[in-house]
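For this depiction, one protein chain was excluded, whereas all remaining protein chains were kept in their positions.
Labels A and B are assigned to the chains in the order they are written; within every chain, residues are numbered from 1.
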Amino acid sequence: MSDQEQQPTDAPEPRGAGLEQPEIEHRPRWRETLSVLMSNRLAAVGLVVLVVMVVTAILGHRLAPYALDAQDLTRRFDPPSADHWFGTDDLGQDVFSRVVIGARSSLLVAGVSVGISMVVGTLLGLLAGYRGGWMDSTLMRTMDVLFAFPVVLLAIALVAVFGPSLRNTMLAIAVVFTPIFARVVRGSVLSVREQLYVRAVRSLGAGDLRIVLRHVLPNVAAPVLVQTSLSLAFAILTEAALSYVGVGVQPPTPAWGSMLSDAQRYMAQGWWLSVFPGLAIFVTVMSFNLLGDGLRDALDPQQRSIIEARGAGAKDGDA
Amino acid sequence: MMSEAPVLSVRDLEVSFATKRGVARVVRGVSYEVAAGETLAIVGESGSGKSVSTLALTKLIPIPPGRVTGQALLGDDDLVPLSERQLLEYRGTRVGYVFQDPMTSLNPVHTIGRQLTEHTRYHLGLSESQARERAVELLEQVGIPAAESRLDDHPHQFSGGMRQRVVIAIGLACDPDVLIADEATTALDVTTQAQILDLVRRLQRERGMAVVWITHDLGVVAGIADRVLVMYAGEVVEQAGVDTLFDLPRHPYTVGLLESLPVLGDLERRDLTAIPGLPPPPTHLPEGCAFHPRCAFRHDERCATERPPLTEVAPGHSIRSFYAVPEEAARAASTAARLPEPGSDRTTDPEGRDDARSGRT
Partner (left out) sequence: MSEEPLIAVDDLEVHFPGGPRSILRRGSPPPPVRAVDGVSFEIRRGETLGLVGESGCGKSTTGLALLRLVEPTAGSVTFDGRDVRALSRRELRTLRRRVAMIFQDPYASLDPRMTVGDAITEAMVIHDLHGDGKGRRRRAGELLERVGLHPDVAERYPHEFSGGQRQRVGIARALAVEPDFIVCDEPIAALDVSIQASVMNLLAELQADLGLTYLFIAHDLAAVQHVSDRIAVMYLGRIVEQADREQLYRSPGHPYTQALLSAIPVPSPAHERERRRTLLEGDVPSPMDPPSGCRFRTRCPEVFEACGRVDPALQEVAEQHHVACLLHGEVGTEVPRSEHRDAART
């Protein structure tokens, strides 16, 4: 039924003495990706929100109207007002300032831990998927074990052994997230490895390293990118959960999770104590998810170019 | 040939799709008819609209974005204005379909018995045992050995050729007036294709149904069709009886198509004449004749400005072109001219084989 999939590609090209040229407009790939991504409104919103969040995290102290240690015990549990947009907490600290400053540790933990797991997971996935055999079985069973390990338990164990610190929180999250990337990458590698174009470059004499770096890796980049944005969302939640049980970011550094954890004691005195950090987590996680979904569509050649190109000249279902 | 009233008569069928790149006019004013016992072949390359011009009859295309206008008379009923619900009464019952890929046109999780009885029970109101009996009968007709014992098998237990036989049996289950075969043998090997073509010819003789055979393979057309429609860029560009089409093609596109074809048995190894360029996309059709940018024959200025009408060049033979290829050139292009006399075909000469056998002892 490729009849209706027929898309314009080319017509005879009189220019250049009978030499043919596609007629389709040529655009660099990244620009096409970006334009598809931006045509998805939700993903665009997600991206904008995240940019704002990241800028907030970087500027942190400079954006916050009050200093981190500014306490005003005369104004404890003030509801949101013009002075204190998000109200004040049990020590009379400005909740807005703490949310703004807390963005740094929350995003930092998520970013570093997901960054580590992405790099390590991708390498392991490439190795397992491309080499196959015993390497594949050994690596993937190890990943299964790690994946089955409860993250909170692992964090508690790490904290118990090495003491509470930001680094250990990140490490715990990274360990638990690595298998996710390893699996995604391995799955993609297995399918890319069997693609005809890989066989074609092998037929030209290309070695394994070239095939992995030049052909396999770029083609697994898309699922990795999507997984990264979804994992970032999940890492923020995990950090919040760890901080909530007290093995995450340690005071006095504010983080959204630990703020939420502290707020539960004062639920009766001020709803704003829990709502605003919660909202920050929600908005960030949501944005990562929206961006992730948008990326999935924008990067999927199945969604984009292949369908267009398929109907064009080559025979398909129809011919 | 057309003394009987046509079973299916399509008039001015237009199918368009709304796409991101604009309106794709996939079928543009196609008319054809088929009588009982007759085979009409619709031939064209990918994107010519040959499949859509039949699928659209019972709205087997996504609507929207598709839009169908014109008339499709099946007996006295016009199918075009009918709703999806009303069409259920026609699909599979009065119009049977056989699709290209026997792997995907059968549901892998159901037994073929179930897939065969589903239609007859629903449409003909048969009881379960009647439907099973009918299914066995159908499988026997399409040449599946031990039909009864195979009813409870799943599609993967059949070979490609056998699966296509099952698909044909399903297409025939409710005794359709018209069987539409869309590239029904394209996915099959040639020896299997020969079996299926033979089967369809036999079934048609026995049942006297009308067949619309859609294909890109001119060889298959030569073997199965009574009349042929050549489609290009959504329109019929040439229409003729099968002998006329191959012996005296008059449209530049048909002539080009035949000249570009390697023919088995043409041992002279002449250069094939490729048609330059590519068919236009249905969203950006050229002004005037859709084929004129690729046309090898001299064209006057009307070709680029005016859409040529379908004109009769001989009784029952029309072309959509301002320029009919001269008879001499047309004869030269015909594949028959490139082959030895029919009948002198050595490949089926049994003598050679007998000699070989006698040399055995």
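Basically, a contact is a pair of C-beta atoms (placed from the backbone, for glycine too) under 8 Å apart; a residue touches a chain by one contact, two chains touch by 3 or more.
In this text, all values refer to a predicted model and were calculated from it rather than measured experimentally.
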For this session: Check the options B:Val109, B:Ala146 or B:Ala274 and report the residue that touches the missing chain.
Result: B:Ala274
Seminar exercise, completed: Among B:Phe17, B:Tyr32, B:Tyr90 or B:Phe246, contact with the omitted chain is made only by B:Phe246
Seminar exercise, completed: Filtering B:Leu126, B:Leu310 or B:Leu339 for touch with the omitted chain leaves B:Leu339
For this session: Pick out which of B:Gly49, B:Gly256, B:Pro293 or B:Pro308 touches the chain that's been left out of the picture.
Result: B:Gly256
Seminar exercise, completed: Across the whole complex, the chain not displayed is touched by subunit B residues 45-46, 159-162, 189-195, 197-198, 216-223, 225, 242-243, 246-247, 256-258, 260-267, 269, 271-276, 278, 334-336, 339, 342-343, 345-348, 350, 352-353, 356-357, 359-360
Seminar exercise, completed: Touching the unshown chain, subunit A contributes residues 9-10, 13, 15-16, 18-22, 24, 26, 29, 195-197, 199-207, 210, 214-215, 218-219, 301, 305-306, 308-310, 312-315, 319
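FYI, only the chains that are shown with their structure count from here on.
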For this session: Compute the distance, rounded to whole Å, between the mean C-alpha positions of subunit A and subunit B.
Result: 50
